[in-house]
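Just below is one structure, and these are the notes that go with it.
All protein chains but one are shown at their positions in the complex.
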Amino acid sequence: MTGKNMIKRLLALLLLASIGAMFASLLLAYVPDTDLNFTARYYAEHTAADIGAANIVTAIIVTYRGLDTLGEVTVLFLASGIVGLVLSFGRKQNTTLRNLVPVGELLTTASQYLAPIIMLLGVYVFVNGHLTPGGGFQGGAIIASGMLLLLLSDPLKRFSHTLIATVESFSGVGYIALGLVGLVLAGGFLDSRILPNGVLGELISAGAIPLIYSLIGLKVGAEFSSMLTSLSETEDL
Amino acid sequence: MVSALYILIAALGAAFFLGFLKDGMRATAYALTLAALVFMNFISAGWVWVFVVDGAAPVEILTSGFPPPFAINLRMGLTEAALTLLVNLSGLLSALYLKDVLLALGRRSMAVLLIAVMALCGIILTRDIFNLFVFFELAAIATAGLILLSEDKRALSAGFKYMIVAQAISVLLLIGIIFSYHATGTLNIDGMAEASTELKTGASIAFFLMFIAVVAELKPFPANGWALDIYESAHPAFSAIFSAASGAAFLFAADKLLHIGGAAWFPLATGIGIVTFVAANLLALPQTNDRRLLGYSSIAQTGLVLAVLGQQDILGDRYLFVAGGLLFAHSIAKAGLYWLSGLIAGRELPDWAALRSRPLLIFAFVTFIAMLSGLPPFPGFYAKWELARLLAGEGRIALLALILFGALLEAGYLFRWFGYIIKREQPAQRVACTPHKLAPVIAAVVAGWALGYLWGDLSGHANLLLAVPLLFALSFLLLEWLPAWIKNTLAIAGMVAFFVLTYAEYDPLRLIFSVIILIGGPIIFLASYHEHGRRIGFYPAAMLMYAGLTLLIRANDSFGFFAAWEMLTVGSYFLILRGKHSEPHALSYIIFSLGGAFMILAGFALAAQGAPQFDLASLSLLTQPLAPWVFILLALGFMTKTAAIGLHIWLPGAHGEAETDVSPMVSGILLKAGLFGLIVLLMTMGKQQLYGIELTHVLLWIGALSALLGNLMAIFEEDAKRLLAYSSIGQMGYAVFGLALMNHLGWLMALMFVINHYIYKSMLFLSAGGVAKRTGTRDMYRMGGLITLMPLSFIATLIGIIAVSGVPPLSGFGGRWIFYNAILSSDVRLPMVILFFAGPIAFLYLFRLIHTIFLGQLKDEHRKLKEAPFWIILPQMIFVVLLLVFAVAPGLALRRVDTYLNQFFPEGGLNWAGTTISSNYGYWNPVAIMITVCVIFGSLFAWLLFVNRKAQKVKQFNIVFAGERPYRPETTHFAWNFFAPYRKALGFMVQPFVTRFWSGLTDLLHAAADLSRRLYNGNGQTYAFHFIAFVVVVYFLWTGV
Amino acid sequence: MVYIAMATGFLLILIGFYGALTNRNLLRMIVAFSIADTGINLVIISVGYLPGRTAPILDTTVTAAAAAARIIDPVPQALVLTAIVIGVGVTALMLAYTLKLYEKKRTLDIAKFTELKW
Partner (left out) sequence: MSGLMTAMTAVLCIAMLVAALVAIRVLGDKSLPIAILAAGLVSLLASVLFLILASPDVAMTEAAIGSGLSTFLFFFVLARIRSWEKGEREYDGEKHD
């Protein structure tokens, strides 16, 4: 047993040493740029005028590389869907619930007050995504942690699957619809310049970015929530 | 046309929208899913139309209104359109197939399916490397989800194993991407390709990591255990997508990367691809689970296309034609086979015998394995041809050899499987057919044939699907519902009509062959009237063989010749497989034949020196050092068909076990294809030398040994049909010998053998078959005394053996006479002596046919037998007449050939004066001989009757020879082991050395495969090890080189 | 500084791989992969970092006009955001699989799930 384990470890070390050698030569050959390359330079110079977003990363995520972000949102959608599928795999639908450990009064009360605040924070993060660090993904994650809190405080309280699914679908379909509007009214699919750019640094600016990022935030929040509820609702055997 | 973006938008929109639907509205959700898929197909098909018909230029699609590299762009060109159509179609058909499952699992499963298809389209369309990564991840996650559509609980662990490897892959991919970005300043694929001086050197680790990650998704050997587990356990409809669509998308991704890395990286792709191709096919050999077997085959085919991607430097503008041909053939066939597997209840290969109750599904299966094996008229065939000629033209012989070797392995297990279907016992559980599961299979069949037509059209060669003989053969597929006798009449009428219409086009040499095929074939078909019912499967197979034979003699160029060769091979294989116990023999036949065909392909490819095809006549223009190698390859290929010694082991079983009317077809007619090939070869290339060895000399020896050993093996045979089969080996040996003499008379003798062998071997097989039909056995020692009951069969056999043994007065003697003359005019002594020995040996075994079957005591159980059926006797009587006519007037056929041969061998022709034929060494007057022999025979016979008028009859059991103690029932029969004394003396020569060699070889391959597939121990962690080790080993091999 | 971060990133990847290759517990394998994911993020960010520059967010100190000379490369950051989200999606999926596998066999040992092989 241990002998076999030793061999396995040695082999792993040997292989990873080789991979490490590759990494090392990448590292040794790496010379940091002294100046922005032409892609980055374009973003630095044109984002403000093109998109009107102060946060260039947001501009890239929502507009320039919007298709990636759509894909990313889809990954979450897919993951939450499959988590649901996996957990129901090979099982007949049954409704019996496990016995639950009673939860402390403090947690219940606290979460009732805290959760809305956390969720509000999430909304703030994604609405301001084009101005400050943060955006739909971070905001969505924060919203989901609010949900998590609720889930922890009262596991019996089933989140309305319909609600989550509706938010999920609404934000998803809305996101695509906005993208289509871009295709029709502006330069292409997911072009955020369907609304005026406004003044750099103001809340209502950067075209449709706040709108899109909000939808992404909702979507991400809904996906994470759906994953968490699926995981929490798996029945015992 | 609508922007290709709508493919992605439609799928995503539908997937997201599904969430609005309540769980109870599953039917609506399913309808929405199908609608989205239909729309996606519509877009792809529309674009294919735009590019193909209107010849439009590729379209760049910008997203978010900015040009690349600042925003992600997509591209829609012909390749993308075709590939997305493939992906979308397989998605749609699988969705149809999955109806029950999707409805049971609900909208989430439908969303996952939609996104899977979308992600694969995205991989194909995108021109941004990081976007490619995102779609990769989507595809990977969706794959992990769709594996769960299976009811097989093991799918769960397969999915987990996949995710482990996918994680490792994506880490490497990301590192590669970010460092490539750092090197080039862009994420756009075309931009990278332009900017990357460093990546193009072939030494860049960044590019290596990206590339190896993409390649890892193509399931390279040995880092592919996870994929096999998925194939085995996933729902077949998903495996169809996974094999057909995912494979295509990831291959295209690899192609995009090669676009960045440039020619320096091509060898890497080829190396990984070819190793995977050969290894996966080898490991598939011992596999018994159908889906896992298909998985191995999928992996192999993907490897092959990857290898082709690495050859794009020499493929030039044929690159898409070749890669596309292989890819589409594989995708459609594999999807079709997976869909089929969902209809079969059992998971072992022989369980597929259930298909036998559905001829349509058998046809589908045949279509699919023919596509996978690269047989005409499917795209893979044209692609294989192009690939071979371009590889050979560039001198990449080793690669070509490996490809052909792998393809042979693959054909081996696919046809073995087909043998199970046709021959194994049908399982209790029937094929479960519902319309929505049948439709995808049929769609795949239709697509396969349509692409066959398309590829034929694009090939630049004659489109095989427009060749009249082939169309005629295929039309019998549509006529399968008719009774056999109508189809038989149609077949005869068609062949004769074709001969009448075309006979003026043949030169005398080809005329002989065309008469044998197109007139001789119908004569044998007369015997087929004896069969009743519909005889499903017989006519398409037989007519395919005849179509191939006809096209073979009509072919002027290398391509047409090779295509015809493959057709006749496949047709005859199906025909042979019909015999009751012929499963193993048909398999060895097809393997040897395809092996031979691949040699011919390689030979032609070498000879073409890069040209698409060439006139067969221009083989004569080849020079050293190429010429002898071409000669060897072609000669070996042809000799697999003539069953030259060493390559003969398939023949006895294949011919002996075939049906009564099939044996004469495959023996009397099919064997001539090999001779025809040799004739063409020798006629054009003549004598060739390799390292000072005269190659025709080698042929001479092969011919002589075949004659001797074939005959020797025949004398120890107890089975009448096998005896005749062995005798064919000997007879073909004579013909090869004659051709190899390379003089006028030798050739004349070979042609004489062509005609004679057709007549008497067909006749003997028919009479042996007729007797076997009546007695219910082919073992001669179980027969005896049938002369009175089956006089006509007796006469046919008697005439036949007189003709075969080459004694006067029949045409066999003419053959011998020409043969002795030919030898006298040549200076090879030793093989000549061997051949002389072979003559009397032939007499020994022929004698048994008469002696054991027709003479001697009648068996009790045979007392009530009748003569063989009319339709089996009729052609025999025709042959008797033909033999007599040919014996008296050989000039009818040979005189024109003799003159024709003058242009090749002006020396040593025969003189034809009246009924007398004379050579430098003597003369032969067939008419006089006939009269003389008849007179002598008649008077001797009369005298015999007179002398024996008082002969005493003896009791049957009054046996006086009882030297040995009988220990098996058959040993009590005097005719069993008739030539035991000879066996004691000569037995060492007929030890099955050759059989042992070949079965040893296959056993070795099997054992090696069985051992090495233990590599896939099922542990996900080991698979991760495999992947890392794969990366490391490839890296060191690559940088070491 | 960049080199230190990048080297750490690479080491984290290797550590993650090593953990995944040597721990037979499914959950530990997933933990190991999430470490590797963190490592890769670190590597990507290091590649985009330019010494002495600030975050790619425009404000009063970093004006649009001066941005090209003041900010670091924003592209890798955008990529890492995507990578993080994808990573957590995959992790969630693997966890769900683990739960199910455990339910099936009552073990987390990967070597016990070898019914598919050869």
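The first chain written gets the first letter, and so on, giving A, B and C; residue counts start at 1 in each chain.
One rule holds in what follows: contacts are C-beta pairs under 8 Å (C-beta built on N, C-alpha and C of every residue); 3 or more make two chains touch, one makes a residue touch a chain.
Everything quoted here is computed from the prediction, not taken from an experiment.
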Q: Using the contact definition given at the top, list the shown chains touched by the missing chain.
A: A, C
Q. Among A:T47, A:T63 or A:Q138, which residue is in contact with the omitted chain in the full complex?
A. A:Q138
Q. Since one chain has been left out of the picture, which residues of subunit A touch it in the full complex?
A. 55, 57-58, 98, 125, 133-135, 137-138, 141-142, 144-145, 148, 224, 227-228, 231-232, 234, 236-237
Q: Write the list of subunit C residues that the hidden chain touches.
A: 1-2, 4-5, 7-8, 11-12, 15-16, 18-19, 22-23, 25, 27-28, 30-32, 34-35, 37-38, 41-42, 45-46, 48-49, 51-55, 57, 72, 77, 80-81, 84-85, 87-88, 91-92, 95-96, 98-99, 102-103, 106, 108
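What we mean here is this: only the chains that are shown with their structure count from here on.
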Q) Counting in whole Å, what is the centre-to-centre distance of subunit A and subunit B, each centre being its mean C-alpha position? A) 54
Q) subunit A to subunit C: how many Å between their CA centres? A) 15
Q: With chain centres taken as the means of their Cα atoms, state the distance from subunit B to subunit C in Å.
A: 50
**Q.** subunit C: positions in contact with at least two other chains
**A.** 13, 17, 21, 47, 75, 82, 86, 89-90, 93, 97, 100
Q) Multi-chain contacts in subunit A: which residues touch at least two other chains? A) 12, 15-16, 19, 23, 26, 30, 33, 37, 39-40, 43, 65, 68, 71-72, 75, 78-79, 82, 86, 89
Q: Using the touch rule from the top, collect the residues of subunit B that touch subunit A in their complex.
A: 3, 5, 9, 12-13, 15-20, 22, 61-66, 69-72, 105, 108-109, 111-112, 115, 122, 126, 128, 130-131, 134-135, 137-138, 141-142, 144-145, 148, 151, 153, 156, 175, 179, 182, 185-187, 205-206, 208-209, 1025, 1028-1029, 1031-1032, 1035-1036
(Q) Residue numbers of subunit B touching subunit C in their complex, please. (A) 130, 134, 137, 141, 144-145, 153-154, 156-161, 163-164, 166-168, 170-171, 174-175, 177-179, 181-182, 187, 225, 228-229, 232-233, 287, 1013-1014, 1016-1021, 1024-1025, 1028
**Q.** Residues of subunit C touching subunit A in the complex
**A.** 2-3, 6-7, 10, 13-14, 17-18, 21-22, 47, 49-51, 55-59, 64, 67-68, 71, 73-75, 77-78, 81-82, 84-86, 89-90, 92-93, 95-97, 99-100, 103
